[in-house]
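Input: a single structure, listed below in structure tokens.
As you look at this complex, bear in mind that one protein chain is not there, while each of the others sits in place.
We call the chains A, B and C, going by the order they appear; numbering starts again at 1 in every chain.
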Amino acid sequence: MQHTVHDFEAAARDKLDPVHVDFIAGGARDEITVRANEAAFGRLQLLPRVLRGSAVRDLDITLLGSRARMPVLLSPTAFHKLVYPEGELATVRAAAAAGAIMIASMASTVAVGEIADAARATDSDAQLWFQLYIQPDLEITEALVRRAVDAGCTALVVTVDSPVLGAGERNRRNGFHDLPPGLRCENLVDLRDGERGHVRQIAMSPELNWEHIDWLRGVTELPVLLKGVLHPEDARLAVRHGADGLLLSNHGGRQLDTVPATLELLPEILAAVAGRIPIVLDGGVRRGTDVVKALALGASAVGIGRPVMWALAQGGEEGVRRLLELLRDELDDTLALCGASGLADLTPDLVRVPAWAPVPGPAVAPGSDHRFGGGAVV
Amino acid sequence: MQHTVHDFEAAARDKLDPVHVDFIAGGARDEITVRANEAAFGRLQLLPRVLRGSAVRDLDITLLGSRARMPVLLSPTAFHKLVYPEGELATVRAAAAAGAIMIASMASTVAVGEIADAARATDSDAQLWFQLYIQPDLEITEALVRRAVDAGCTALVVTVDSPVLGAGERNRRNGFHDLPPGLRCENLVDLRDGERGHVRQIAMSPELNWEHIDWLRGVTELPVLLKGVLHPEDARLAVRHGADGLLLSNHGGRQLDTVPATLELLPEILAAVAGRIPIVLDGGVRRGTDVVKALALGASAVGIGRPVMWALAQGGEEGVRRLLELLRDELDDTLALCGASGLADLTPDLVRVPAWAPVPGPAVAPGSDHRFGGGAVV
Amino acid sequence: MQHTVHDFEAAARDKLDPVHVDFIAGGARDEITVRANEAAFGRLQLLPRVLRGSAVRDLDITLLGSRARMPVLLSPTAFHKLVYPEGELATVRAAAAAGAIMIASMASTVAVGEIADAARATDSDAQLWFQLYIQPDLEITEALVRRAVDAGCTALVVTVDSPVLGAGERNRRNGFHDLPPGLRCENLVDLRDGERGHVRQIAMSPELNWEHIDWLRGVTELPVLLKGVLHPEDARLAVRHGADGLLLSNHGGRQLDTVPATLELLPEILAAVAGRIPIVLDGGVRRGTDVVKALALGASAVGIGRPVMWALAQGGEEGVRRLLELLRDELDDTLALCGASGLADLTPDLVRVPAWAPVPGPAVAPGSDHRFGGGAVV
Partner (left out) sequence: MQHTVHDFEAAARDKLDPVHVDFIAGGARDEITVRANEAAFGRLQLLPRVLRGSAVRDLDITLLGSRARMPVLLSPTAFHKLVYPEGELATVRAAAAAGAIMIASMASTVAVGEIADAARATDSDAQLWFQLYIQPDLEITEALVRRAVDAGCTALVVTVDSPVLGAGERNRRNGFHDLPPGLRCENLVDLRDGERGHVRQIAMSPELNWEHIDWLRGVTELPVLLKGVLHPEDARLAVRHGADGLLLSNHGGRQLDTVPATLELLPEILAAVAGRIPIVLDGGVRRGTDVVKALALGASAVGIGRPVMWALAQGGEEGVRRLLELLRDELDDTLALCGASGLADLTPDLVRVPAWAPVPGPAVAPGSDHRFGGGAVV
């Protein structure tokens, strides 16, 4: 039996090919950021209120027009069929059952249209979002957007932290470069009129820039969130270029190693956008207390990535369903223990940073006055 | 032979069912707070005075009218018969012998009246206090208070951190949900007139609020302490609602995980109540130096929880008696080494926090100026 | 072969009764301070100067009139015969050969007069000091002082941190309470006229106070250093009561556990005495770099304790001689690498504290404005 999110990982590790375990668990280079994400939550402290709760806690959110029954999204993760035969179909059914927003990955092994159909076949009104890598060939990108729109997706999540593919050294050591026979990125099939069975590779381009975001804003009415903005200056640019939200993510530590934990960056990113757009955070969320900490600091919701893959591997739809129930129960429990009747009661004063924990000190200022953090310079 | 408080735990672990060991040792979720409680004492440093001691140290205290021969209370712990046949009777006899205040748990396996009788049968004038979970059915609560009053308890300690039961994942993994046959919460038996052998479950209700405290103030003359207030704002509310004292406790890390160590919170809670009511602290007290640190910072007394259970398991009344003697000896030794003639000499300048230790940085302020601890935000 | 101070410990452990190893290596309670002493040196950083050295470094010091060829004293340690048959005679011959000041312990297993004779039998002009526990029976104390004076000791080091005996739990577990047959505290023999073979116990009294220091000042012309002052307020009192120097020591972590490393306290103690008296520091000195760090911060010299015992156990006089040569070589090497021609070149700017290292934050101020270190309080 799985009593914690981590239990799903342990169970999945017993079932999966170690090469695939490495693909899921691994990150870029020395995996410093992978570890930092979880560690940041453990260091942050909660300071609960007492004697002011209510019998039932309201966990509903509405995010950019999408309603959900819990503030935990399924962040985009690739290749669900790698760990479970039904792949994304199992995942989306579990998400729908839990009333959680799923962000379908552009690199899904089931086409977004079929994922959406499976979601609609449940009696849930949970929403599906679509994660997009803008392709240098804009015609192809437009075709992808059209597929997401046709599938009924209600938001686009554009990944901007991948000018090149992150260096997963575990995969290199394992020689894991291709999907097993029979699996493919179904959204990348036959993107041009008249094609039959032509599967494209996802192109990652360092030449993408803010004009591509402007262009995208012009070809779709859907809300657009940017995923992977970490620098406050880029957060300000995102607002200026009309982004409707940010998914504050370091790609689970899979792109650039040694970037800070997203939780560490949250206060600065919130300050940079100054309330104009919502921030969703992923990276290291494993506990109900983690969700509460991110929301108390100001995030509108959080996302989970690897846990979904572990739960899917462990028990398919049923596994993911139990994972989401577990997180909902922990979240509800934490709200009760914090004296909160609902998410709106999660205020920043409930959170405490011990002095020895990483805090986002002032960035090193450009110019001759070089300094390291807050330390004065002789 | 037990030379330290920790030795009692080691001895008890040899005797007890591992499931019961887990019940005692465990805490909520990842047990981060369980570990934080003890670690906080280890990090705090003592800066002793020299050449000003006296031959004998005075360890007596008077707390809310109750006199005691040492500033170490027995914090409320449940189910003493689980670890030793005589249960709370053995505990209270040892407490009385040591002149220590015992706070009988509402979840005791001996009725509070019998505990009080056992205490009175010794020739000690040590006092008994009663820990109370306010029950949503106020008639039941009133019956419980009456039992405590009738037993001669001289204070009530109302637990306010338990709107729901803490998530002890060890217990869940062990399937430990019920007391063994023959044991029951004796205070919960026959609380309504005319009942015969009817045992109630202790109800934990998230709907309790400050009006319940006001109500309780109206039905008893006893001093009322609140146990589990951690947020300074709630400490101020406690004063405003007439609480006579606070037992600054995080429930031994058994309720909400990742709350700070109580020792870390002590300065803020003291500042919040501004000397109007006494603060007793529990959580992680294992050494005479720990007692001195808490008192030097401003606590009026400390409580111990798990150590009592380990000592009871190890040696019954004799075990708890030796535990309390050991703590008294260590405390006396520490006072001597600090150049103190008594508890009044324990001033804050005897305590030192290394810069790398957790300090209660400013809570994150509400509003748009989000910040993480003391770090400036770009 | 021993290449480092630590190597002597390893060699000694192979030779000694584990009970005696524990006696030497152990400290009070959890031995937090024992570990802190060494750790503090490792954290402090050196920032060397270049291109300004000289062919030879001058390591001589004159301390309260006593000349020495190196700024490393042998701090008082008890019972040298416990680890080597010749006991303190071997130690003092090695110290004399190295030109190092030895502080003979009042609890030596050779009488101070014989130690002095052995020193004089070498052709060294190295000085002998005497460590004193003031005995409540002042006549006895005076007899002890007279013995030290008669032996030619040139300073008294009065231990003030021992109102009670430190709690060495290793010794308690080992049942090590008495010297083996044939060994005794030779300075405590026949202290009163006409006695024959009467050995006193060393009395530790919590009733000692500053008047005893005043009294001592009246019965001897020797310079008096106080050993064990840790609180800056007591350092100021020491100056006021005419102390000629301080041996800043936490008794190697053997008295009160959780006191700071002496190195951490050095800046504050220096500030408190404001240059009026010299400060010698012991506790954790194991490397030439350690000596340089303490001296660069402002100490006049350092002392070593356990290393002498290990070296004595390993190789008697020859062992201690090689230990002192090793330290002298390391010290000389460090001076050269710091661009120093002698001890006078060791200025505070050569030392650097990383921000994460313990720093002596402001003590908690008395009064209502309780605070924990530098953290602001809500």
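In this section, a residue touches a chain if its C-beta (ideal position, glycine included) is under 8 Å from a C-beta of that chain, and two chains touch if they have at least 3 such contacts.
Every value quoted in this text rests on a predicted model; they were computed, and no experiment measured them.
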item: Residue of A:A55, A:V164, A:V199 or A:A274 touching the missing chain in the full complex; value: A:V164
item: Hidden partner chain, touching residue among C:A90, C:A119, C:V280 or C:L297; value: C:L297
item: Touch residues of chain A, complete complex, unshown partner; value: 29-30, 32, 160-161, 163-164, 166-167, 169, 172-173, 205-210, 212-213, 226, 228-231, 233-234, 237, 255-260, 264-265, 355-361, 363-366, 368-378
item: On chain C, residues whose C-beta touches the chain left out of the figure; value: 3-4, 42, 44-55, 232, 264, 266-268, 270-271, 274-275, 287, 289, 293, 296-298, 330, 333-334, 336-339, 347-357, 359-363, 374
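The rule is short, and it goes like this: only the chains that are shown with their structure count from here on.
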item: Shared interface numbering between chain B and chain A [over half = same, under half = different]; value: different
item: Euclidean distance of C-alpha centroids - chain A vs chain B, Å; value: 41
item: Cα-centroid distance, chain A relative to chain C, in whole angstrom; value: 58
item: Interface hub residues of chain B, defined as touching at least two other chains; value: 264, 355-357, 359-361, 363, 374
